[in-house]
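Selected chains only, in their assembly positions.
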């Protein structure tokens, strides 16, 4: 396997399986001298952790992170930050029934084909537990760019979706309910949908919207590393994600250019923001916003049919503790990946800032 | 600027401005011994080039590529292939009117902010002319993986969209019409829509679908370099792209897991393919398919209002030769970027193929 | 800071300070299915660890590695291997005297200048303790390429140097003495030199030779990633290294081409091996051999003069437990870095092996 690293000047490398000893990583490129808010890191981890509400899996994982290096007297030193979350509450026996069979729409089959065998306990490396390392790194990245605000929220669960843009919502309400939807009425509808789906032993998909504010002009690199291409890549790398759109997105294709173009105001800001804060791959100082589609969780508690390693059809059903809908817990993951992208481009931007060649 | 390279073992680095001397690049990592089909490369370039139909810009660019290296007696040698397309028909005077003003929803403003000044002729590096280099590299990449078929087509222009999946379409019809839509009736509707939009001096968006067939199991790397994350990043890096979804995409979020999961057949294939050929970031042997949203072209021929460098409001209109809709010419670009991703992962896969550690 | 990653398909990212909580890393790209010899890893760590003989520092660090991930039922899974060595015997009080002063020829001054402050305990990230993570990764890398043998040994301490090439030595004798010199007589001379230097509170430099055997033809990439360039970079990245030469090295410059050229035998092997097993940056199947120069350790126990942060001259002397000569403990580090390079190129080679383009 390769592909366990992310970023250019701010580079995250992660490791860990769901039921291994630990999940963790190395974050290289954090600038020196940042007085770390350790509680903010744990707070983001707690937003992601299982067992936090009736809507999510009832696994109890304390998810306490240990930072091994790169910090001295409370401040970052500029050296890499190694970290790990030790696994404490794994129930591997819940998974022995899948050791020889392939759960539909899971990574079980392709891992066996690619690697010859797999660590089947809890999905091994393909488990969404891997994202805990991303949340730690993202929480650190947020502290590199304190003037940039990144806020994600659930905008859709199944067919229940917000009919307002982020500009009409009060995003301070996001964390007031278990779904993480800033509209309390819609949140209640989503919550009741998830509960009824859970009762069926079934699952449901959803959408997370993310808004990034306070972005200076000039982040992002034209051509292959466009700001939105890196954001898209970051989001699509999160488990269960099926789609990404920014600004006007898929809806924008139906518009005429005369309606879609964002007219400039005299200060360089724009009247509308169909561009979603990015033009030619570079931030233009307006709000960046994008949407991320998550499929329904593949693991069902209800009975289903599948095949085993010998290609025989078997009947089985999910055991263990699984989420009926992934989006409430995925909100901090979306923010974390966004923070890693924005902090990396901020560092790259600094390398370019002196336009003259005087060093 | 950075970000002008793409890929890991198959690495493309490009250069070139719209009205500079040449557009080109270096493709490193092409395996040795491939007998190149030079006409296939030119054919893809011709599909992208302006002036090929009444639907697209009437600029005449011969777009003839020269391969400088990496080929001996018709075969690739394993050394990097340098190439260039010399610019021959640039009318830079068409652009002097924008030297001091910012076209709405273009990269003009952010380039000036990021770099301090810009090559305004034809949009410089931000011009879609840059994609000609991608098409050359993609046409080479296709020849690295001859058993994988990549076919893109236009599925939507404005509100005119296909109501059939690729399985119900005859993709051999794609190149029979100027829109590059495999459904002749819909193609005619799209064509007439584009023509009427053009008459208004306006532009319109569209969607390109892409299908990849003949993919072996095991391409793609879990975690950050998931196959669909790299495909998404590749597509989002193309000019004017606003969104990417694969398999069930944004529609899948409304489904229950019991309906969305792809049941296995005894040979490891699946009955449905909501996964879009990718599970856990790794190809599962089923068809890969995805959709790419393109916004309406920003350059309008009709009059519009904008600001100049001094922040003054000015009234102007587009000059020169511009596309009213980008998708017909973007079909080979989508294919090219897909080919670069698939060929790169194929090479990485070969490095992993011996599961035992005997070398 | 950046630069804490090494490798392309086999990628090591490390973290850790001398007196922090732990030293460790992530090794990504290990092929699946390797039955790991855990004792071999610990054995290499023990060869590097302090306190193993009278010649080296008397610090007692158990240096026991924990592998966190990437292993299932004793075999590698193909997922990244996270690991750490927890620090247990740090005496940070030995370093408070240098918190405000700069030890000559150490990294103290440049760290303060570059990062604004530093973790002064034990040298922080600049400590050679960082190399423990390299040894773990190198011991894993050796197991990826079992048919390639990598053997390093001490060939020079101060002015005492071997007058034989590796072909005239019995390399099985290397580990029989504390200096790690395969010639017992020279080893004794070196040992006595180190002891007398130590008595003076002074230090001395040395040279490590390394031989790599069983290398197939074709490893290494022409141009910037020549096999010897990557080996050189790997060696020069080890603390205290001042020079690298391979094959005929610096001596070769005095030779005529007619004497230096290695004549081919009919099987493609060569009569002489001034090339050191590498031609045009690519292994030619002959033994690879190179030499690495280490400067005398900078930390002196004897009194010396230096400056403090305020630029005032102070008189001081080294405290704590330091090596009088670094080369005996650096032998496994040289081997480890060589193993990382050879395993990485072996994986890259596999990606290229099918010369035809059939996948």
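Per-chain residue numbering starts at 1, and chain names A, B and C are given in the order in which the chains are listed.
The rule is short, and it goes like this: a contact is a pair of C-beta atoms (placed from the backbone, for glycine too) under 8 Å apart; a residue touches a chain by one contact, two chains touch by 3 or more.
Since the structure is predicted, the reported quantities are computational estimates derived from the model, not experimental observations.
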Query raised in the report: Of how many identical copies is the complete assembly built, when 3 are given in place?
Result: 4
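By definition in this document, only the chains that are shown with their structure count from here on.
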Requested in this report: Averaging each chain's C-alpha atoms to get its centre, pick out the one most distant from chain C.
Outcome: B
Report task. Rounding to the nearest 5 degrees, give the angle of the rotation that lays the CA atoms of chain A over those of chain C. Result -> 180
Requested in this report: For the copies chain B and chain C, give the interface type as same if over half of its residue numbers appear on both sides, and as different if under half do.
Outcome: same
Report summary line: chain A and chain B have mean C-alpha positions lying a whole-number Å distance apart equal to 26
Query raised in the report: So how far apart, in whole Å, are chain A and chain C when each is placed at the average of its C-alpha atoms?
Result: 38
Query raised in the report: If you average the CA atoms of chain B and of chain C, how far apart do the two points sit, in angstrom?
Result: 45
Query raised in the report: In chain B, what residues contact two or more other chains?
Result: 8, 222, 348, 352, 355
Report task. Note which residues of chain C are touching chain B in the complex, please. Result -> 8-9, 31-34, 78-79, 143-147, 216, 222, 346-359
Requested in this report: Going by the contact rule at the top, pick out the chain B residues touching chain A in the complex.
Outcome: 1-6, 8, 14, 102, 104-107, 109-111, 113-116, 125-126, 130, 156, 158-159, 197, 200, 202-207, 217-218, 221-226, 228-230, 232-234, 236-237, 239, 242-250, 252-258, 260-268, 270, 274-276, 279-284, 291, 293-300, 302, 304-307, 311-313, 348, 352, 355
Report summary line: Residue set of chain A touching chain C in the complex reads 1-5, 9, 11, 13-17, 20-26, 28-29, 32-33, 66-70, 72, 75, 77-82, 84, 114-119, 124-125
